[in-house]
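Attaching a single structure in structure tokens format; questions to follow.
Excluded from the complex is one protein chain; the other protein chains are retained at their positions.
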Amino acid sequence: MPADAPPSSDVPKLDLLVVAAHPDDAELSVGGTILKHLAAGKAVGVVDLTDGEPTPHGDPETRARETAAASEALGLTWRHNLGLKNRHLEDDHAARAALATVFRLTRPDIVLGHAPTDTHPDHVRAARLTADARFWAKLTKTDLAGQPWSERGGLPGEPFLPPKLYHFWSVHLREIPTPSFCVDITGHLEQKLAAIRCYESQLTTGRATAFPTLFDDIETRARYWGWATHVTHAEPLGSGESVGVGDLFHLN
Amino acid sequence: MPADAPPSSDVPKLDLLVVAAHPDDAELSVGGTILKHLAAGKAVGVVDLTDGEPTPHGDPETRARETAAASEALGLTWRHNLGLKNRHLEDDHAARAALATVFRLTRPDIVLGHAPTDTHPDHVRAARLTADARFWAKLTKTDLAGQPWSERGGLPGEPFLPPKLYHFWSVHLREIPTPSFCVDITGHLEQKLAAIRCYESQLTTGRATAFPTLFDDIETRARYWGWATHVTHAEPLGSGESVGVGDLFHLN
Amino acid sequence: MPADAPPSSDVPKLDLLVVAAHPDDAELSVGGTILKHLAAGKAVGVVDLTDGEPTPHGDPETRARETAAASEALGLTWRHNLGLKNRHLEDDHAARAALATVFRLTRPDIVLGHAPTDTHPDHVRAARLTADARFWAKLTKTDLAGQPWSERGGLPGEPFLPPKLYHFWSVHLREIPTPSFCVDITGHLEQKLAAIRCYESQLTTGRATAFPTLFDDIETRARYWGWATHVTHAEPLGSGESVGVGDLFHLN
Amino acid sequence: MPADAPPSSDVPKLDLLVVAAHPDDAELSVGGTILKHLAAGKAVGVVDLTDGEPTPHGDPETRARETAAASEALGLTWRHNLGLKNRHLEDDHAARAALATVFRLTRPDIVLGHAPTDTHPDHVRAARLTADARFWAKLTKTDLAGQPWSERGGLPGEPFLPPKLYHFWSVHLREIPTPSFCVDITGHLEQKLAAIRCYESQLTTGRATAFPTLFDDIETRARYWGWATHVTHAEPLGSGESVGVGDLFHLN
Amino acid sequence: MPADAPPSSDVPKLDLLVVAAHPDDAELSVGGTILKHLAAGKAVGVVDLTDGEPTPHGDPETRARETAAASEALGLTWRHNLGLKNRHLEDDHAARAALATVFRLTRPDIVLGHAPTDTHPDHVRAARLTADARFWAKLTKTDLAGQPWSERGGLPGEPFLPPKLYHFWSVHLREIPTPSFCVDITGHLEQKLAAIRCYESQLTTGRATAFPTLFDDIETRARYWGWATHVTHAEPLGSGESVGVGDLFHLN
Partner (left out) sequence: MPADAPPSSDVPKLDLLVVAAHPDDAELSVGGTILKHLAAGKAVGVVDLTDGEPTPHGDPETRARETAAASEALGLTWRHNLGLKNRHLEDDHAARAALATVFRLTRPDIVLGHAPTDTHPDHVRAARLTADARFWAKLTKTDLAGQPWSERGGLPGEPFLPPKLYHFWSVHLREIPTPSFCVDITGHLEQKLAAIRCYESQLTTGRATAFPTLFDDIETRARYWGWATHVTHAEPLGSGESVGVGDLFHLN
């Protein structure tokens, strides 16, 4: 099954869209940011690039069920799996066109994607793919011969460049991030953990249960970044561009 | 005349306080940020550490008159001159106590001070002095022998640590800042320039009138940082700590 | 039509060669540097990797005509279009061999290429392609089976490694560059703007005419970097290696 | 009472010496590193520059008693209070000579001192004082008129430059450190916390008891740096020079 | 001949494995580190990704003979050539699977690979390939259809993630490294040079014999990094993660 974007009729306008290599990456890295903005009334979606399988304790059906449960635990506005090939993710033209289509249909104000440094090859490609697809989403005349998805009549929807792209760090590389800013997720950590626990095949089965578990470490990092920014819990994000703010009292 | 803080009865609670080495430094570096927050209804003050004299075309009376005009052009809530010695600014204990007292009396949520790197010796000291006075403002038992201003009965007011300290860059060092964020000052540039023009003895008299004038360059930099953060005009600020934000849609 | 290098007989020895992803990138980023060195009697060329089409208001013929006009406005020694595929630029072996051939034939002392960070996928690939083709240009025995362009008898010309490669920043990513140095282009800005204006289909048609226009911003950035380096106008360049200088009085 | 070094007869040769601005700084920042090296049989000492008073809930006698208890809880080889003036710490010549004397008498292979960036004025001065006293410790002819402590017959002991100086971060500035390396303190966190709890007047009295307490945050940071370096708990250290290692298998 | 991993029966467990793009890269960059650890009784291997040919003065047979001589001069535990295509190295799935297999069979505690920045296209790809193959080495279910080397029954050996990956700098890019640490190779430089001299076709034939020769520069750099870390000779290494250490006295 080739990578594919959803049919246009299926897709709501989003405020915030998270692009994740595998189901559970969005929850692990920015679950709190998702919840914070949903609580503020924003429309928040996730596009998973692959199904994340095979894994030692998972299979596609289990993973899909766990993903659905996590989406419900978060209360996501919309979620879609792009069907790209796990372990073999590439920033090729087909993948780029498929993700660009998602951007054109969901028209998010803000996209969150993987950081460009990671130990997971798929995450590194996801970072590049997300940046490139963002640019492709604004192309015109995509139906000309040889242009993106011209064989399908060009990219659906209207040209659109998502105004903001920030990146999140995943847990594979224990690099110390120098975040551009941290998002205050105080009050949302429990629900973030609840969503993550839905991925039982990935994060619980066969894992050590003594301190520090993977769940302990999610709490540690949330508290570390919260400590660093004078709130209870936070998640770090990076930006390739300078960050602007209209009101200093919006920062904490 | 020794450095001195204002009498307590004279001082309003402030939201934002700018600490500047010389009159005109606040206007030049963060005039737009001041105006933006005044327009939003915040109480904004400036404490000038010295009177900035002598200068080639100024004298204390002229400078005071120009400062008053600039304060009015900005619409400042409060302004005070700490009476420290221009060209000889030092982060000594008397200066630190005097500025700490200003912090305790004005109780600002946010302090803006000079960046630690600059070519002007007074600016470098002002940066250190501001950081240290901020810490001293929260000291207790300052009336014990040998403690800050014990000879005056200790620091006035209640212990208070201004929660945020950001720094601004002045024009002496043509270092390329790597700002932590930029403040959108779109719509406030004209009024900023009007306030700056009040310092005629400093910024107009005896200066070249051909492009690029000092005023041209203020516009250039405001536009450069605006361009960098997708607004019309902006001012860059730095932070020694990570920056937190509660809502991604507050960033531009 | 496959990517191709020019016939050997067509190519002069160059002092400075700019490698740009699309026609207009060279002018926008380093138009002043080109003019400055032409004025100093250097032989300066541009190789455009693609024709830059399709775009909303352009077509290949218009673009070629505009490019010719811009080349004439600059007074370029030589310009060539490598015929690679716009929007699909890749650092593949055919492209690398074609560009390496240009390096071997023009034998530039200095190459200017795209910076490795950008939002435009083609610019990111152009940066990688330029760096890699520079290395390939010095390969020997390229006519052996399986070697670069062995099907054409190997890379034309003699092995040659362009001694210097610097990179320029384009306008897509509003990253604040930390340039290795800035080139003083004082006195050349008007002619740079004149050359840029030749790309009417790209930079004028359908664009906003209110401040700040794209042309206003080119002036702003030229002045910003001029201000930073104590001249009127300048363009920033980066280097992956340390920069050496023989005479301190050559720096400004 | 002027700053003073201990009498020579009182001082053992040390392997590791921690220089801290106030009692409790050593424990808070590098308590685990102290314990780790004591457990490995090293001689480890602490020199507190001041008595840390006044504080809201402390007094000199209480503080001295708490410090003694903490020293015992750590099992320190040696501890000394240099008697410099809290809140007014300066890198003046008397302080520098006194600390240099401690270095000459204890002859530590490694000194740990405050990081140069901090919000606490005393910490910033302690960093500078430690670096400068380290250099002064190797001076000769200190008994000549006008030389360090010439009025006391010059610096006691033989000239000695402590070979290594690393710095630790304290909790006042919530800067994200970029450590040169982290010390694995796995197995020593409980005892570190026990030592810290001895400073009841500083760290318990009058403090909030709800999560996150100061003790919670010490655990969080220890786990964060442990997570980052693949051990259970760790403490970050910085170095102004490159770090060398003889055996890659000594790193974790 | 496709890229290939060695047969399982041929491969010892290694402590340290160097992954080099071409024969001689391992010797040039980390020859001293190899010797230091062999002398300490560690099992050290090298996997060369390509045969490095063609070169101006070499051919595959000569190169193989020189490589064998260098391996003997070093006293390597094991060496293997992966047979990837010189000048055309790519981080494709076949290469990744082949190198991942080497990791699974040798199970090194530490892998040393190329730094991600270099002027040599093969070195840049080798850096990416090494990082990605390290991750792939821990994959499970690699025998499922479409998974790594499923056509060969999946990746041989047990899933294994080499715990540490450090990178070395080669001589092509004269970038000033900011090493995470330097390895003390004092006492091993002569033998390193002896091993390097085995590559006569690469490093002696046709090269200038006046100062500074390539061999002079190897000595210069070894001394520079030794000087920087207070030993006689050293080699710099980088790490994408923070470095941990158990005992401060293991650092120099």
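For reference, chains read A, B, C, D and E in written order, and residue numbers begin at 1 within each chain.
Please note the rule applied: a contact is a pair of C-beta atoms (placed from the backbone, for glycine too) under 8 Å apart; a residue touches a chain by one contact, two chains touch by 3 or more.
None of these values were measured; they are calculated from a predicted model.
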| item | value |
| --- | --- |
| Shown chains touched by the chain that is not drawn here | B, C, D, E |
| Option touching the unshown chain, where C:109, C:200 or C:217 are the choices | C:109 |
| Contacting the left-out chain in the complete assembly, out of D:65, D:141 or D:207 | D:141 |
| Among C:13, C:207 or C:230, residue touching the chain not depicted | C:230 |
| Positions on chain E where the hidden chain makes contact | 174, 176-179, 212, 216-217, 220-221, 223-224, 226-230, 232 |
| Absent chain, residues of chain D that touch it | 93, 96, 131-132, 134-136, 139-141, 144, 146-148, 240-242 |
| On chain B, residues whose C-beta touches the chain left out of the figure | 54-56, 85, 87-88, 117, 119-121, 124, 172-176 |
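Criterion: only the chains that are shown with their structure count from here on.
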| item | value |
| --- | --- |
| Of B-C and A-E, whichever chain pair has more C-beta contact pairs | B-C |
| For chain A paired with chain C, centre-to-centre distance based on mean C-alpha positions, whole Å | 35 |
| Rounded Å distance, chain A centre to chain B centre (Cα mean) | 40 |
| Sequence positions of chain A contacting 2 or more other chains | 174, 176, 179, 228-230, 241-242 |
